[in-house]
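A single protein chain has been omitted; all remaining protein chains appear in their positions.
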Amino acid sequence: MSTKIKLGILGGGGDSLIGVLHRIASAMFDNYKIVGGVFNQYKEESIKFAQEIDIPTDRIYTDIDELIREELALPAEERMQVISVLTPNFLHYPMAKKLLEAGFNVICEKPLTTTYEEALTLKSIQQEKKTVFAVTHTYTGYPMVREIRSLVASGVLGKIQKVDVQYYQGWINPIIHDKEKRKSTWRLDPEKSGISCCMGDIGTHAFNMVEFTTGLKIKSVLADLNYLYEDNLMDIDGTVLLRFAENVKGVIRTSQIATGEENSLIVKIYGDKGGLKWEQENPNYVYHISEEGAMKVLKPGHAYNSEVSLGSTKLPPGHPEGIFDAMGNIYNGVAKAIRNENFDSAEFPTLLDGVRGMDFIEKTVKSHQEGNVWVTIDE
Amino acid sequence: MSTKIKLGILGGGGDSLIGVLHRIASAMFDNYKIVGGVFNQYKEESIKFAQEIDIPTDRIYTDIDELIREELALPAEERMQVISVLTPNFLHYPMAKKLLEAGFNVICEKPLTTTYEEALTLKSIQQEKKTVFAVTHTYTGYPMVREIRSLVASGVLGKIQKVDVQYYQGWINPIIHDKEKRKSTWRLDPEKSGISCCMGDIGTHAFNMVEFTTGLKIKSVLADLNYLYEDNLMDIDGTVLLRFAENVKGVIRTSQIATGEENSLIVKIYGDKGGLKWEQENPNYVYHISEEGAMKVLKPGHAYNSEVSLGSTKLPPGHPEGIFDAMGNIYNGVAKAIRNENFDSAEFPTLLDGVRGMDFIEKTVKSHQEGNVWVTIDE
Amino acid sequence: MSTKIKLGILGGGGDSLIGVLHRIASAMFDNYKIVGGVFNQYKEESIKFAQEIDIPTDRIYTDIDELIREELALPAEERMQVISVLTPNFLHYPMAKKLLEAGFNVICEKPLTTTYEEALTLKSIQQEKKTVFAVTHTYTGYPMVREIRSLVASGVLGKIQKVDVQYYQGWINPIIHDKEKRKSTWRLDPEKSGISCCMGDIGTHAFNMVEFTTGLKIKSVLADLNYLYEDNLMDIDGTVLLRFAENVKGVIRTSQIATGEENSLIVKIYGDKGGLKWEQENPNYVYHISEEGAMKVLKPGHAYNSEVSLGSTKLPPGHPEGIFDAMGNIYNGVAKAIRNENFDSAEFPTLLDGVRGMDFIEKTVKSHQEGNVWVTIDE
Partner (left out) sequence: MSTKIKLGILGGGGDSLIGVLHRIASAMFDNYKIVGGVFNQYKEESIKFAQEIDIPTDRIYTDIDELIREELALPAEERMQVISVLTPNFLHYPMAKKLLEAGFNVICEKPLTTTYEEALTLKSIQQEKKTVFAVTHTYTGYPMVREIRSLVASGVLGKIQKVDVQYYQGWINPIIHDKEKRKSTWRLDPEKSGISCCMGDIGTHAFNMVEFTTGLKIKSVLADLNYLYEDNLMDIDGTVLLRFAENVKGVIRTSQIATGEENSLIVKIYGDKGGLKWEQENPNYVYHISEEGAMKVLKPGHAYNSEVSLGSTKLPPGHPEGIFDAMGNIYNGVAKAIRNENFDSAEFPTLLDGVRGMDFIEKTVKSHQEGNVWVTIDE
C-alpha cells in the first residue's frame, strides 16, 4: 500500500502557475499523492481539471465545506493528511480557519491573511489544534538560504551588527503611470488586496528572509513608502529602517517600480567576524567575506555544507537547481513533520512566520501614515 | 479518462539519482503517468520500489522481455506509449534494440550505446520502425540553450566562423593519482565503459552542444587525449580540434582532472556579426556580444525570447529554473511527438544525435591513437 | 617653452598614498608640472622629499603663507596656476580659504571643510574670486560614472523615480569592538574629525554620487545612524532616507562595519523607462536594464559611449583602467578649466558639490539626533 501522504488542493486549477509549482513540488521527493480537492469555484471545471491532470474525480468537491465534511467522514487512514491553500489571497484566511478548526494540516500560500488580526486568530486556533501549518515563503527552500541560516547560527559571522535586504521588481512600472491601468489592477485595489501592495507582496518576503537567515527578531520599524500618484491608494515602493535588540540595525528596501528588475531579492548580513551575501536570481551561490582571508563562494552539494542544506540538494555539485526545487524542499520538510520524523526548523516556514509577516505589513503602513515614526513589532 | 502518456521505466530504482531526475521531469507538465517497468534486476526489489513511489505493481515485470511480451499483449490504448531506459550504459543498446524492434517509443539515457556500430544498428531499425526515440542530452533542455539555437538560426551571428566548447570537471582527480582507485573505478575500466572515459562521458555532451546550438555539422577532428599514467587505460582529459565546412574551425576542450571544477560546460560561438556565450552552471544567462553596441544579457521568459525558449520556461522572469526543469522540457517535447503535435526540432535530441555522438567518441580516440591526425566524422 | 600647468602641492609628502595618487593623476595627460609647494610641516623634510621625487627645491616653502607671498611676488606667467590641498582634513578649510582669497585655483581633497558654515564661507569667497575650485570626489572620474550621468541626462531612463546608493566598508570593525582602539583612532575623535565619521567619510561620496549621476537635488533626509557602543562618539554606520522633488524617493546606505567589504560603492537608479547600475569595485561596467529588451552591459571606449566618457578613456576597449585613471580624468578636466578650454560639467566636481556635501553631513547627524526626523537640505 502507498506510503505517500494524501494531499488535497484548494485552488490552483486551469493554467494557474502557482498550481503547477505546488504540484511539481509535491512530486519531487515521491512523498505526496494528490487525492482530490477543489480546483475551481465551479465543480464541473474542477472535475475537468482533475481529469486533465489524471487525478481521481471521486474526491473533487463543490467547495471547502463539502471537502471538510466528506473527508472527516472517511476513515482516518484514508483522509487527506494535508491541504494546500492556493486560492486568491482574500480566501486564505477563511479557508485556513476552517481547515484548522477541523484539525487538518495546512500548507498555505502567502500572504497568510489580509489582516494581522486574522493571523492572530489562526495562531490561537493552531496553538490549540497543534496541526502542522506551513506558509510557503518559497525562497527559504533554497539550499543556500538554509546554508546561510546554518552558518549564522554556527557563529561564522560572530555577533550580527547589520542586516540589509533588498527586494526590487519592476512589474508595476508599466501600470502605475497609466491612470486607467492603476485603477483596474487588482493588486492596487485595497478592497481586493488589503492595505498594502509592495509591503504585502514582497516586503513580507524580505522581512521573513531577515528573520529566517539571522535568527534575530525585528523589534521596530520606520518606513517611508511611495505611492507616486495622489490617486494611487497602494504603496508600490518603500524603504524600512529596522532595529533589532542590542544596537543591531538594518534596512529592508523594496520596490515594484525598479524598472527592469525582475525578482531581485538580495540578502546581506554582517557580523563582527564577517559577512554573507546571497541573490535570489543566482540562488546557488553564497558569498562569505571576512576581515581575514579571501572571499569564499559556497555552492550546494558539497561536504562543507550543513546537513539541512545538503538534504535540500538532489544532484551533485554543478547541476543547478531552481525555484521549483526550493518549493519541493518545503514540501519535503512538511512531509517529515506530518510523519513525525525529525526535521530542522529551517525546513518550512510556519504559521508563526506568517503571523509576524502580517504584523510587519500593518506596522510599516502605520509608520508611514503617522509620519515615518518608529513602530514596535509585537514579540 | 486520463489523457496522460503511459510511461514505462527500465532502471532508476532505489536511490538512483537518474531515476529521480526522470520521474520529476515526467511529472513537470502533467503529461506522463508512470504505469510500470523494471526498476531493478530483482523483481521483488522492483515491486518494493514501485510501492514506495506509489506505482501500481501489476505492470512491474521481471525483465525487459517480459515487459515487451506482456505490454504487446495489452490493447493498444492501454499499452505503455514510451519506455525510458535508465539502466547501466552497457545495457542501453540491447534494451533499446529490443524496444525499437517491438515498436516502442524510447527515451534513452546517454551514451546511446557502447560502440558506433551498435548505434548504426539502432539507427537502421528506427528508420524502419519510425518510432519516437529521444536521447537525453539534458543540457539542450535549458531554455537559454534553445534560445541560442534560435538566435543562431535566425542569423544574429551572421555566418559562424569559430566555435569553442569547454566541458571541465574535476571528479577523477582524487581517483587517478591512486593506483588502486584508478584500477577499481568502473568508469576507467574499458570492459565496463567502452573505449573512452572523458570523450564518452562528457566529450559527447560537448559535441552535441556544438551541433545543437550552431546547426553545423563537424566534418573532422584531431584529438590529443591525456591518460596521465601509463597503466591508465582510459582518457581523462582531451582537446579536440574541429573543422566544419567552409573554413569554419573550432575546439572542444574536456577534462575530468580540472581539479575543483564541478560541471563547467561553456559554449562560445562567434560569427561575422557577433558572438554568443553560455555557461551551464548559470544556465539562465546568454551573453550576446557584437562589434556594435553593448553586450546584451538575455534571460528566460521575456517577450524577446524565441517561441521554443519561452515554451521551456514555466514561471515569469527572475524565478530561476534548473536542470530538472531542463529535463522536464525534453520530456515535454517527447510528449508532443508521441501525440503527433507540432514541436520544434530543438525540443529533444534524437537517435541521430546519439549516433553522431558515438561516431565522435570513436573518431577522437582513433585520432589520438594514430598520432593526433585528422579523422573524418561520417555525414 | 613648456605649456604645462604649474602645479603646487600642499601635503602629500613622505609615503602618503594620497600624494602618490595626485602626482600620478597630474602626470596622466601630460598637462601638469609640479613646481613646488609644502609637502611637510618641516621645511627640511619638504626639501628632502622634493629631491626624492626630483622636483626643484627653490619653490619649496616653509608654510602656506610663505608660498602665497612668494608666488604672488613672481611674474604671473611663472606663478603656480593651481594648488592641490592634500593636508589633514582640518587644514582643508584654512588653506583653501587663504588660497581662494589670494586668487589661486584650487584642487581640494574631500571633505572640503569640517563644518557646513566653513564651506559656505568658501563658497562666498569663490563667488567673488571666480577661480577654478575642484573637490576630488574621485569616483566621478570613472568613464562609466560619467556615462551614467550622460545616459540619465539624455533620457534613457525617462523620469527618475527611485535612487539607491550603497557605500559599505568594513575597516572600522576591528577597531570598534576594542574600547582602547576606538578611543585612540583619530577618525573616531570628534576633535579631529568633525561631527561624523561614516557620513563624513563615505556618506558624502554617496550623496555626491546621487546628485552627480542623476542631476537631481536631494530635498530632505531622514537618517538613522549607528554608534554601536555608548562610549563611541561617532557614527560608523547609517541609513538615510531621501526625498527629491515630485515624489521621487531614495536611500543612501553606508557602513564602516560591514565586515569584509572593501570599498563597495554601488549605484542603482530607476526611471520610468529603465534602470542603471554600477559598482565601484568593477568600475568599467554599467548595467542598463529596461522593461523591454535584454539587459545591456556598457563598457568604456566604445563608439556608443558619450563624448565625455570616451574622453575619459585612454586605451581601446578591453584594457581596464582604474582609480588612478579616474583621478587623472579629474585633473584633466581641471586643466581644461584653467586653460579656458571647453569642458563638460562632469569633468570635475566643484566647490558647490563640496558645500552641499557638508550640508548633507550636518543634516543627517541632526536628523538622527532629533529622533530620525526629516531635515531639509539647503538649495
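Every chain is named by a letter (A, B and C) in the order it is written, and numbering of its residues begins at 1.
By definition in this document, a contact is a pair of C-beta atoms (placed from the backbone, for glycine too) under 8 Å apart; a residue touches a chain by one contact, two chains touch by 3 or more.
Just so we're clear, the structure is a prediction, and the values are computed from it rather than from any experiment.
A.B. asks: According to the contact rule at the top, which chains on display are touched by the left-out chain?
C.D. replies: Output: missing chain touches A, B, C.
A.B. asks: Using the touch definition up top, pick the residue from C:Gln51, C:Ser184 or C:Ser345 that touches the left-out chain.
C.D. replies: Of these options, the touching residue for the absent chain is C:Gln51.
A.B. asks: Can you say which of B:Gly271, B:Gly301, B:Pro317 or B:Pro349 touches the chain missing from this structure?
C.D. replies: The missing chain is touched by B:Gly271.
A.B. asks: Identify the residue among B:Arg69, B:His177 or B:Lys192 that touches the chain left out of the display.
C.D. replies: Counting the whole complex, the residue in contact with the absent chain is B:His177.
A.B. asks: Residues on subunit B that touch the omitted chain in the whole complex?
C.D. replies: 157, 161-162, 164, 166, 168, 170, 173-174, 177, 222, 224, 226-229, 237, 239, 241, 243, 247, 249, 251, 253, 255, 257-261, 268, 270-275, 288-291, 295, 372, 374
A.B. asks: Mind listing the subunit C residues that contact the chain we can't see here?
C.D. replies: Touch set of subunit C with respect to the missing chain: 1-4, 17, 20-21, 23-24, 27-28, 30, 33, 51-54, 169, 261-264, 280-284, 299, 314-325.
A.B. asks: List every residue of subunit A that touches the chain not included in the displayed model.
C.D. replies: Touch with the absent chain occurs at residues 288, 292-299, 302-304.
Operating definition for what follows: only the chains that are shown with their structure count from here on.
A.B. asks: By Cα centroids, which chain is closest to the centre of the whole protein?
C.D. replies: So the chain sitting closest to the middle is A.
A.B. asks: Need the most distant chain from subunit C, centre defined as the mean of C-alpha atoms.
C.D. replies: Using the mean of the C-alpha atoms as each chain's centre, the farthest one from subunit C is B.
A.B. asks: Could you please state the distance in Å, as a whole number, between where the Cα atoms of subunit A are centred and where those of subunit B are centred?
C.D. replies: Each chain reduced to its C-alpha mean, subunit A and subunit B end up 35 Å apart.
A.B. asks: Taking each chain's centre as the mean position of its Cα atoms, how many Å separate subunit A from subunit C?
C.D. replies: 43
A.B. asks: What are the residue numbers in subunit A that touch two or more other chains?
C.D. replies: Where subunit A meets two or more other chains at a single residue, that happens at 261.
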